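The complex is shown incomplete by one protein chain, all other protein chains being positioned as in the whole.
Chain IDs A, B and C follow the sequence of writing; residue 1 opens each chain.
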Amino acid sequence: MMSVAGVSISWAVLAPIVALSAGGLLIMLVDLVSRSASKTVLYSIGIVSCVASFLALVPLYGHTETTLAGAFASDRFSWAFDVLLLLTLAITLVLSSLRKAEDGGSPGSYAALLVFCTIGGMVMAGANNLIIIFLGIEQLSLSLYVLAGTGFPREASQEAALKYVLLGSLASGFLIFGSALLYGSAGGVGLAALHSAAVSGGTLFIAGFALFLVGLAFKLALAPFHTWVPDVYEGSPLAVTGYMAVAVKVAAFAVLARIAYEVFGQDSFALVPLWSVAILSMLVGNLGAIRQRNLKRLLGYSSIAQAGYMVVALAGVQQSGLNTLLFYLFAYALTSLGAFGVMALLGDGTDAYADLDAYKGLHFRRPWPAAAMALFFFSLAGIPATAGFYGKLLLLQQGFLAGPWGIALAVTLVAGTLVSFYVYGKVVWDMYSYVEGEAAAPSGNAFAPWVAVAAGAVGTIVFGILPQTFTALHL
Amino acid sequence: MQGFLTTAPFTILSLPLLGTIFIALVGPRVHRSVSAVIGNLSILGAFVLTAMLAWTVWHLPPDAQVVTVKYPPAWAAHPVFWAHIPPLTISFEMRIDALALLWMLIITGVGFLIHLYSVGYMADSHGYRTFFAYMNLFVFMMLLLVMAGNFLWLLVGWGGVGLASYLLIGFDAQRTAAVLAARKALIMNVIGDVGIMVAIFLMYAHFGSLSYKEVFGNVSAANTNALDWIGIWLLLGAVAKSAQLPLQTWLPDAMEGPTPVSALIHAATMVTAGVYLIARAHPIYDHAPFAAMTVAVIGCATAFFAATVGTVQYDIKRVLAYSTMSQIGYMILAVGVGAYAAGTFHFITHAFFKALLFMAAGIVIHNLDGEQDVRKMGGLAKRMPLAFWTFLIGTLAISGIPPFAGFFSKDAIFDQLLTHGHPVLWAFAVATALLTAYYMFRLLFLTFLSGDYRGTREPHAASSTSMAVPTSILAVLSVIGGWLVLPGHDAISAKLEPVFAGALPEMGGINAMVTGIAIAAALVGIAVAWALYGRASQARTKLRTVLSPLRALLLNAYYFDTIYHWLFEVPALTVASDVARYVEPDGVGGFTSGVAGATTKIGDVMRSWETGYLRRYGLTMVIGMVLVLAFYLYLVHGAAAVGMK
Amino acid sequence: MAAPQIPLGDYLTVASALFVIGAIGFLLRRNPITMLMAIELMWNAGNLVFAAFARQFVDMTGQVFVFVVITVAAAEAAIALAIVVMVFRRKRDADVDDISVMRG
Partner (left out) sequence: MLIDTVIFLPLLTALVLLLIPRAATSVQKGVALAGALLTFAFSLAFLSLGPNVAADQTIPWISGPWVAAYHVRVDALRLFFVLLTTLVSVACIWAAFSYAHAQRLRGYLCLLLAFETTLLGLFTAADLLLFYLYWDLMLIPVFLLLTGFADHPGARQAAWSYLIYNGAGGLALLLGIVALVSQSHTFELGTLALRLTGPAEAWIFIAFALAFLIKTPAFPFHSWMPPTYTSAPPPVVAMVSGVQSKAGLFAMLAFALPLFPHAAHAFALPLLVLAVASVVYGAIAAMGEQDMKTLVAFSSLSHLGLVWLAFFAFDITSVSAGILMLVSHGLIAAALFLLLGFIEERVGTRDLSRFGGLAEKAPRLGVMMLIAAMAALGLPGLSGFAGEFLILIGSWQTQPVFTSIALVAVVLACVYMLKLLQGTMHGPVRVPDERTVSEMRPREAWLLAPLLAGIIFLGVWPGWFNDRTPSGTGANTIVGAVLAEPGQR
């Protein structure tokens, strides 16, 4: 414990971030010093720093600690989210090993940006006041804007980056203005101050929170602030899309959960618009995905719907809601990363297998990747014996515990899931439809993506059949 | 003794069944004659055992002559039931009494003769084995029907004979007409099955059991109305099985089956199951006057109706079919008015002479290579003397000419109709007797006499022994069969007494007036037939012109088939195919596919908002922001804040 | 003696106006650079509110937030401009409506 300018700093709380930052800087340094450093070395540094960061997280398990005068915390709202962010980073780095020289951008800057992005997410997860939240969001976003464009030889990647940066900045505008109004209503930026303001309510507070929520909803990809999602998911490089689908959601949900519990608590009407936004998201996400033939775009729409589902975890702000949210996030992360892993595996890191047509009859050519993909899509659809199913079960329970709005959410969730049976079923249907003749696209067989696939598959099945193993972690 | 009483019924039952199974499983591997031998022996064995059983039972004291063979026996440690869902328990139960035994004797006796006949008749059929398997199956089912000790087993036998009848009518499966006739027969019989089922449901509701013993024992406790309903529903079964109005149309078509089948199933035994059923359920009808009266009226109406139709038909087997219908009408009429013994008596004599008639006709048909139209026969008496003489005996018997069998049983019915006070029914019955004599002799003349042979096919040589012997035996029986009941000697009633517990009036008394009128009616019928058909007659053509509308009506059997076709068949099939073709895909399925289509549409509309233009995306966000903001202000300040009021 | 205080409401009004102008500018302009400027306007609207409240509360936090936002805005502008330049290179055009390969 040391103190700077009268503010005590607990390095233990900051250690995970510091470790990761060091890793990121080291990557940049190595990249700078040795132009010839292979990407393997660079990505390995990233993975090692992930591990280091995780090791730094371990002692914080089960503790609630704050530092920087209460601005940053390590508690139940951050720890598991951090772990998930690190896991996502590690898997993404592994998947990124398939990046080719012609993909654009140096591997060093690419890896460093991924690391910095993750740091932004961890900052968000631990942020205990509006400034830190804003900082975290921007750190995450700015890195991602660039990452979205790292496939710049392709026009779509450029377009994705431009759309993302412009719309993201617009959303940040809402966030800043909303934060300012919240500050005005609460007289401070700490969440504790906001809590007392929430209790007294008032127009200023509510207007501020409305704008803040819009800014956050953009990150969560909730409708109607989702418009960027399909395009950016489709345009970004494969690994980045996978990362984006998971990490942004994890970090943003960490913020939302902290606000829901710390600022509002149960029975607050202030979250009601969030429920309606979630309902809209479930519908938009699933209905929009029906006709998609591009798998990345389809998963983009799917992530909109999934974000809507996850909000249900917070319906009613029940004690058990946080665990539900975490379970579903883990399930979603494993499933999504696994699916992107299969895509990377088959397309050898390219977008060749983003097109659904490439999957026709896949089972009869590549049974194992097809089976894995089917598993992930079953999990997304919530078929039993997968993590996605148990997650939905928990979500529905939160809905039923939360009164009329909660039931409305639960019913919409189920209706959306029914539509998603078609959406996800279509992929499985294509893979298992027997087609005469040769494969539509040649498929790759690199080792690295198998890591992602295996991690996703094992996690999906284990958490699906033995959800108690997750609960036992007491995350 | 007791041992025999319990084992013999099972043996009797199982013999024909084992025959079927043996022929089905082993038959294809051995010479075809083995099937015939097994088929015949099993029925003969059943007959011998039945005779022994009957002898045994009739030597018991009268109050022990109703033998119930029930599994499980009362002492069983692990009782076994057909169905066991307390409070409903249905046992494996048989009742052997005089009523059952008489039927069993006819079924196995006449059945054996017809089996024997079939050996020759079916010799050319390539489904020889199958035929015997089916015939044995029929005998088994028919025995089950009459030996059943509760209504469930009666129903099982009832359905089973329906199946056997279906199989045998459609025996020549290559002929579409046979297939259609089989279908019609089974459907009508199933309607009857449903009638019995409803009756059973009602009995269970009122008596809590399906056992004859329980039901009949408690009849007096039930109210008349309920018993009437039970009686009516049972009657529906009887009507369908015995081809009575209004479910009679299947029987003429059933003549598509081979002639031995017509003789056994559609003349001697199965079609009389309705008579058996009503006689069996007599305690119900005894207490249900309305139902009993309905039975009698339907029987009488059918007797008359069928006789009128019989007068104009040209197909030799169809005439016999209508005569069967008519004669069973007599039996139904008899049991309807409570003359159970008379009904049973007529069943026995009818089994003799009708089987005889069919077998004689079968010889003709066989020798003419399947020709059945009497207009293409004639003058066959010289060419087929055996067929002619046996057919003549049968005709005399059915016409009620003494001393042939039919005279006695018919006379008993007429007598009892008047005794029970039904003069109208009696009048119709006598009119029917006249018609019967007329159309049977018309048939006889057309077939065997009236000039020369009119057909084109050269008749075969004389019939085989296996056909001649049983025909001759039946001819003898058709003569002497009626002597069971003579004045002062009523063997039938004496046997049936324990079954009906004293409810039987004595038969055999000759009431001169009644008998005289009956004989006179028969003679008039014969005379008219002689006048019109016995010789080349001008009157025939003249009459035909005068009565042509009536003739058309009769030729088409009162258009029953046509009416049913347009009333039931066409509407039902139209509705069904419309449902299958339109309602299902467009209605029920259309709704769901419509929902699916609409969902996709909504998705498309939504996606069309996602134009790819950045500014559209921004606009969406800004609109969303405004809405969220408005929602919040609405929540805080109510509707006024956002100008919604 | 302090100068006459400008009432807080006036700050908020101006800030709101800036915010709305920024949003409208974003929606109406097709040049990405201009759109970025519109966004800056919105961010600065937020900054103005922070500053106004900070002064009202006599609290440094708001001003800190303003500094943070300004810093981030700089970084954001740099990145955004880089991306715009990248797109320019391919398109030789400055109309965002032309950048709409992906849709649906």
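Throughout what follows, a residue touches a chain if its C-beta (ideal position, glycine included) is under 8 Å from a C-beta of that chain, and two chains touch if they have at least 3 such contacts.
Treat the numbers as computed from the prediction; the structure is a model and nothing was measured.
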Visible contact partners (per top-of-document touch definition) of the missing chain: A, B
Contact partner of the left-out chain, one of B:L5, B:M197 or B:A501: B:M197
Hidden-chain contact residue, picked from the options B:V30, B:A576 or B:I623: B:A576
Sole residue of B:T456, B:Q538 or B:T592 that reaches the chain not shown, by the stated touch rule: B:T592
Touching residue (missing chain; options B:A173, B:A520, B:L567 or B:I623): B:A173
Missing-partner contacts on chain A, residue numbers: 320, 323, 363-364, 367, 378, 383-385, 389, 392-394, 396-397, 399-401, 410-411, 414, 417-418, 421-422, 425, 428-429, 432-434, 466-468, 471
Where the missing chain touches chain B, by residue: 24, 80-88, 90, 130, 152, 155-160, 162-163, 167, 170, 173-176, 179, 182-183, 186-187, 190-191, 193-194, 197-198, 200-202, 204-205, 572-573, 575-581, 583-584, 588-589, 591-593, 596
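Criterion: only the chains that are shown with their structure count from here on.
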Category of the chain touch graph - line, ring, star, complete, other: complete
Distance between the centres, which are taken as Cα means, of chain C and chain B, whole angstrom: 96
Centroid distance [mean C-alpha coordinates] between chain C and chain A, Å: 26
Between chain A and chain B, centroid-to-centroid distance (C-alpha), Å: 77
Junction residues of chain A, two or more chains touched: 162-163, 166, 170, 174, 230-231, 291
Residues of chain C engaged with two or more neighbouring chains: 23, 26, 96, 99-104
Chain A contact footprint on chain C (complex, rising order): 12, 15, 19, 22-23, 26, 32, 35-36, 39, 42-43, 45-50, 52-53, 56-57, 59, 61-62, 64-65, 68-69, 72, 75-76, 79-80, 82-84, 86-87, 90, 96, 99-104
Interfacial residue positions of chain A with respect to chain C in the complex: 130-131, 134-135, 138, 142, 145-146, 149, 152, 155-156, 158-163, 165-166, 169-170, 172-174, 176-177, 179-181, 183-184, 187-189, 230-231, 234-235, 291-292, 297
Partner chain B, residues of chain C touching it in the complex: 23, 26-28, 30, 96-97, 99-104
